[in-house]
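Of the protein chains in this complex, all but one are displayed in their positions.
Chain lettering (A, B and C) follows the sequence in which the chains are written, and residue indices restart at 1 in each chain.
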Amino acid sequence: MDFSLNDEQREWQQKARKFAEEDIRPVSLARDRILDPRETWDWDLFKKGSQLGFRTLAVPKAYGGPGADFVTQALVMAELARGDSAISKAFSQNWKWSHLIASACSPEQKQRFLSAFLADDTFVMGKGITEPNAGSDNRLPPEDEVRAGVRLKAERRGDEWILNGEKCFIANGNIGKLFFLDARSNPNASLKEGVTMFLIPRDTPGFRSGKVFNKSGWRFYQNAEMIFDNARVPHANVVEQTGGQSRLDKSERTGGDLFGDLELAANALGVCMCACESALKLTRSRTQGGKPLLEQQAVQLKLGRMNMLTEALRSYVLRVAWEHDQKLPSTNAGFVMNFSTDVIQEVTQINMDLHGAAGFTMDALANKLVRDGIIWTHLAGDAVQRMKVVRRMAKATG
Amino acid sequence: MDFSLNDEQREWQQKARKFAEEDIRPVSLARDRILDPRETWDWDLFKKGSQLGFRTLAVPKAYGGPGADFVTQALVMAELARGDSAISKAFSQNWKWSHLIASACSPEQKQRFLSAFLADDTFVMGKGITEPNAGSDNRLPPEDEVRAGVRLKAERRGDEWILNGEKCFIANGNIGKLFFLDARSNPNASLKEGVTMFLIPRDTPGFRSGKVFNKSGWRFYQNAEMIFDNARVPHANVVEQTGGQSRLDKSERTGGDLFGDLELAANALGVCMCACESALKLTRSRTQGGKPLLEQQAVQLKLGRMNMLTEALRSYVLRVAWEHDQKLPSTNAGFVMNFSTDVIQEVTQINMDLHGAAGFTMDALANKLVRDGIIWTHLAGDAVQRMKVVRRMAKATG
Amino acid sequence: MYDLHLSAEQHEIRDTVREFVTNEIKPVAIKPARMESLDRRPPADILLKAAQMGLRTLALSEPLGGAGADGITACIVAEELAAGDPDVAAVLVETSALSHVLFDQLMSPAQRERFLPAFIKDDAAQLALAAHEPDSDTELGVNYHRAVPVAPATNCAATRTPTGDWIINGTKSFVPNAPLATLFAVQVRTDPKAPAGQGISTLLVARDTAGMTVRELDQNAGWYHGLRGDVTFKDTRVPADQLLGDEGSSPLAAGLEALGRGLPLVQAMNIGIGRAAYEAAVDYARIRVQGARRIIEHQAIGTLLAEIAIRIELARTMVWKAAWAADHPAAVAERSVTDLPLQTIARVYTAEAMHQAALDAAEVFGAMGVMRDMPMHKYVQDALIFLHSGMSPGDGKLRIAEAIAEFRRD
Partner (left out) sequence: MYDLHLSAEQHEIRDTVREFVTNEIKPVAIKPARMESLDRRPPADILLKAAQMGLRTLALSEPLGGAGADGITACIVAEELAAGDPDVAAVLVETSALSHVLFDQLMSPAQRERFLPAFIKDDAAQLALAAHEPDSDTELGVNYHRAVPVAPATNCAATRTPTGDWIINGTKSFVPNAPLATLFAVQVRTDPKAPAGQGISTLLVARDTAGMTVRELDQNAGWYHGLRGDVTFKDTRVPADQLLGDEGSSPLAAGLEALGRGLPLVQAMNIGIGRAAYEAAVDYARIRVQGARRIIEHQAIGTLLAEIAIRIELARTMVWKAAWAADHPAAVAERSVTDLPLQTIARVYTAEAMHQAALDAAEVFGAMGVMRDMPMHKYVQDALIFLHSGMSPGDGKLRIAEAIAEFRRD
């Protein structure tokens, strides 16, 4: 048992903390206030972060990246999210896909895409799963309806595939340069069997991005529609032929599939750290009857709960990151993601509560943290996201 | 970052698991059902556990004990508590006091008491703080009333001290062979300044034990009154002169003071493990309409919450144990203790909920776990126990 | 017209019962064995005194010899009794409710003539509804929003003899009041071909009927309040004219609660537990000193007590509303009250809220909150029993959800 960080981990953590404090936090609230969801992205900031290595953090050393381990990734995500949750996600969003290229793509694909990704500070990636009528069915496919889920149609025509349909809520959908995309290559087979994964560059003919979703929180990070109108994708862009994702071996899926769970949990940790600091600062400085709020019992109980939950989450996040590094299959990644939903929402809510006691105004940061936290519900903590983990657990122990 | 156990840790864990399964669990429910609180203790079981090393686990190697680290201690406590929470406490109760002898007593005291403790499988220890009118005031001394707290009077008469008063709820009060006892040597000074700690052997003249408290749960583990009627204690039994406890240096207090926090948290973890297993077994085997309960969404959500909280607690407990081993001063011990209250109570409650759906009977184990868990409220999770931690945190970061 | 004034009679009976509880029940309830839940049997003399005060026949109409109490009054009495002792309350509340349902609502004049005088005359006589069977389960969970019946199976069967009499065979389990009852309403299957939940009739069976045995259950092994028993029928012969209502369509098929007068009486008792815990905690917080102040003057304890008070106020308000609505079924159609099942809403909220109230009240007591010779631990245990017996909050929510979806299982 060792909870300490090694030098490399600590260095990345410090670097991320510095970037968050000096570059992210100063612009975070201003970015949050921008009304047009297409205008929230800040390329200067992003490029600076990319140059510091945050965009390419997960690319393995063998392919020329820093090859940071999962513990490092968790630490960096938390530190960046302490500055701004959505900006942290803007960087970490690329990690699982660069990892996926490295672990699942053919040598030729790796060469084509990974080099380009490494070389270009504005190269961001995304993955398209959700569709207007297929959201939770992809996460938790119904047992009695094999054709539920992905409907975007992919038909083989010689050396090309023709794609028709649309995706929605796709991260970086409007600015990304490359997307992994699940499409239905066999309309009569289950999700596992009938779906093929493609690599879709932005300049794919017949593909365009549609509206950018106007989210309540997570403003910096953009989600968009992706529209495919007889889009033509070369067969060379198919990932591992049909059934791509399911062919990854288990240890790879710890990283490939479950990274997203850790990502949300580590990001939530950063938001909670920010909320705890904000609350402590407020309750030390704001007074009632000449005494700091911090001296009141009710305030102490609230502060205690925030910090207790945050430290519990930190412990669980780091454990899961370590488990990923050890390629241990476990349901902890799912549970910590669920847990992070409860924690981020309660902690940011208490912080708002402490800030709101004053009357008819609200601290802009406290408000932002609550809005950012609400997004966890459907990404990490709704009933579907919880049942999914339990079913995995029951299967693993059954 | 390393969440794995070393060989020694794993061996102790396995040994404790075996003892819990083979010796504790078979008698746990029967012991719980005994009505007379004086009759719940089982010397045969205790002696067997002592011979396996669980009574003396924390005695440093330098003094002839196994000198297990805190991670090992946490693992053992959890495994034993998985069999029976109160029986686990019956063993771990001795650890902090053997540690205290080793770290705070004089060489002569060590010789006198530690050797006797190591040699005798029925030698159990306790510490007396709480009094009928001084409970929370000892934990969180009021700032505006220095004389609150301990009232048991200690007066020096030559080479002896004369003690008058009583203690209540004292663990092992009726069966222990040696007690650490806080008494008021200066009635006009604060708790910190006016209290002296004594070593009180059972055969101290003028000391007797009174009633054994009839607790709702934690039946095996006994708490009793201790009555001092002109009890005579040699000056040689004073721990570090007056103000004993406060003279320990910080790193020692991590172990001496804060062990109790880790102890409750690790014990709670074991109870939660037991509840999770019990719930999973039930929902796999009990059916409704021919289908296992486990297939129902509402049941899945409950199981998920139990396991999620339990694994979050495990992560936090192990982190705190490691922090103790590193002698890192931190408020995490207090927070994990608070957290364990919330977790043990919710987890055992959900387990009862799943078991209770059947009508007018209740599973005896589910009922016991809930009753055992309720004791955490005043030991680990009431407002006083929470504010104490926050004030420590505010001070540490202020 | 909206009006929350209690009537003079309601005020009076509340005061009377509260005094009875203080003087007669509390001295028994704080006996160590009772607090430690070793002997929760309701003392016979207390039940007799309560009967003499009219609490056994509270809901029975005045012309038939009762007090003719309405739903809210019955809830007031149930809460007061349970604040003293929930086991005493459970016996009286069951008999009172059944006295109204059986004698006022369901019996024929001839049946009433046969059974009422003995019931009125004997202050020790209690009533029982034998409905529950071993291993029965509504299976509401697995059948949520599925068009299949969720009524538990009825295996206890009655067949007709050539003379028209009934022969009952089978077992009923966990029958409330069975050890004390002189008259049972027994749910039996009379149409063996009908699907589950249908073809059920109700027979009136006097206690001394040949072939019927009552086995009192060990109260402390069970998870309920009051006294319960298993009732076994072996070729038990019941006269033809002791059929209650029509053959094959029992008026009690959906349980006592589903009748027009299906009152939230269990919930009112549950509130009694929460209130007892709350009052004890307030009393203690007003005298216990810590940090040189009475602990009620500490924010943390004050907040805790306020949260309990809020829960009790909400629960009682909702229970009384459900009670009033049960007495005024037309209020749903004219939209003065919701068409969601109010009693179920009251049940779910009350069970969860009073459990939390008892736990929070126990926290105020510190270590004394978990001692078996102090009342707090018993309030917690009592609240757990209310939370986990009968319809669970989980099933209650599913039932409400079906109503929200306007799903009807007919």
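The rule is simple: a contact is a pair of C-beta atoms (placed from the backbone, for glycine too) under 8 Å apart; a residue touches a chain by one contact, two chains touch by 3 or more.
Since the model is a prediction, treat every value here as computed from it, not as a measurement.
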item: Option touching the unshown chain, where B:296, B:330, B:348 or B:377 are the choices; value: B:296
item: Residue, one of A:167, A:215 or A:319, that touches the chain absent here; value: A:215
item: Contacting the left-out chain in the complete assembly, out of C:119, C:349 or C:365; value: C:349
item: Which residue of C:64, C:289 or C:337 touches the chain not shown here; value: C:337
item: Residues in subunit B touching the chain absent from view; value: 296-298, 301
item: Positions on subunit A where the hidden chain makes contact; value: 35, 130, 135-137, 140, 142, 144-145, 148, 168-169, 213-217, 288-289, 291, 293, 295-296, 298-299, 345, 352-353, 355-362, 370, 374-375, 377-378, 382-384, 387
item: On subunit C, residues whose C-beta touches the chain left out of the figure; value: 1-7, 10-11, 72, 141, 144-145, 282, 285-286, 296-297, 299, 301-303, 305-307, 309-310, 313-314, 317-318, 320-321, 324-325, 328, 331, 334-338, 340, 342, 345, 348-349, 394, 396-398, 400-402, 404-405
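Going forward, only the chains that are shown with their structure count from here on.
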item: Higher-contact pair (C-beta pairs counted), B-C versus A-C; value: B-C
item: Chain nearest the global centroid, as defined over all protein CA atoms shown; value: B
item: Computed distance of Cα centres, subunit C from subunit B, in Å; value: 41
item: Chain centre separation in whole Å, for subunit C relative to subunit A (CA means); value: 51
item: Multi-chain contact sites of subunit C, meaning residues that touch two or more partners; value: 298, 300
item: Shared-contact residues (touching 2 or more other chains) in subunit A; value: 297, 301
